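Note that one protein chain is taken out, while the other chains of the complex remain in position.
Entry: chain A
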Amino acid sequence: MSALVDDVVTALWVALGGGVGAAARYALDRAVSARWRGRFPLGTFLVNVSGSLALGLFTGLLVDGSLPLSLLGVGALGGYTTFSTASYDTVRLARERHFGTALVYGLGTMFVTVAAAALGLWLAGLWPAGGWSTVG
């Protein structure tokens, strides 16, 4: 019973994190779109790269399955980063016959986000053992 209650509470924290993350993505994308006039979807790109870097860091620093990781990683960064918009913009660029931009954006987002997540994991490994990793 208490495990079930814990799961419900965790799920609510994850949903709250997801709402805050999605709001942050929208606000950042709007701020970038107001200044960036290029064809490349820079706002979503920056969201996905920064979120992947942060998820690598948090995964390396926080205990697996702990509430802070659920709230920040699964919830907030899951809601912040988005695959559906990245995929939609890639297809939209291709339909508008901007094949070069579509290819650079589609492959570029994947390559740079994976590199960012790896960098985050690596940076977290530099942290002294027994530091933040005990947060649970």
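Rule of thumb we're sticking to: contacts are C-beta pairs under 8 Å (C-beta built on N, C-alpha and C of every residue); 3 or more make two chains touch, one makes a residue touch a chain; residues count from 1.
Just so we're on the same page, contacts and distances are computed from a predicted model.
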UniProt lists the protein of the undisplayed chain, choosing from "2-oxoacid:ferredoxin oxidoreductase subunit beta", "Sugar ABC transporter permease", "Arsenosugar biosynthesis radical SAM protein ArsS" or "Fluoride-specific ion channel FluC", as "Fluoride-specific ion channel FluC"
Of A:Val9, A:Val63 or A:Met110, the residue that touches the missing chain is A:Met110
Chain A positions in touch with the non-displayed chain are 11, 14-23, 25-27, 30, 48, 51-52, 54-56, 59, 73-75, 77-88, 90-91, 94-95, 106-107, 109-110, 113-118, 121
